[in-house]
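In this view, the complex is presented without one of its protein chains, the others remaining in place.
Take a look at chain A:
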């Protein structure tokens, strides 16, 4: 493992996908190790004793935890290729703010869509769309967030796309109808090999969500 890069991950995790995209952007060779989250490996528990969660990036035998911390680490260590964060401190602050927004808002509001029904679900859908619209506003007329090349906020957000189909099926709504500009941005990102190869198949994610609903006892 010395000198090597290992990623402990779970195929459907949007957080793991962020790291896969960053590694692919930088053309870093690494070993991907799929984790069974119902039966966590000794290695996972040893490498992330605090949260016991994936993804965990292991470089030279040392673990880095938290997906955005991992993306920043990759960007710093492999700085000579495909920079993800801009150089200017104010632009970096803006990028960090919006990546933090994605962290704080997207996962919870998205999860509520498939975990709830009725009024709760309607409220979750509304919140989810409001958050996406704020992101659309920030994107503006730029090709990618930040107005430079494909970067940090794009990496933070685009993995959620492969869960959109599951949210739409569970919630009975169309995300593209509400946020066409954002979907246009997604399609642009998906043309990049690093993104297309890192995201899970939306149909498989939907199957997984149905399986989770059964396991949680949600109809």
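As a working rule, a residue touches a chain if its C-beta (ideal position, glycine included) is under 8 Å from a C-beta of that chain, and two chains touch if they have at least 3 such contacts; residues count from 1.
The rule is short, and it goes like this: contacts and distances are computed from a predicted model.
When the listed names "Sodium/hydrogen exchanger", "Cytokine receptor common subunit gamma isoform X3", "glutathione transferase" or "Cytochrome c assembly protein domain-containing protein" are checked against UniProt, the chain not shown comes out as "glutathione transferase". Only one residue from A:92, A:181 or A:213 touches the chain missing from this view: A:92. Listed residues A:77, A:177 or A:196: the one in touch with the omitted chain is A:77. Checked against the full complex, the candidates A:64, A:139, A:158 or A:189 give a single residue touching the omitted chain, namely A:64. One chain is missing from the display, and on chain A it is touched by residues 49-50, 59, 62, 64-66, 68-70, 72-73, 76-77, 89-90, 92-93, 96-97, 100-101, 134.
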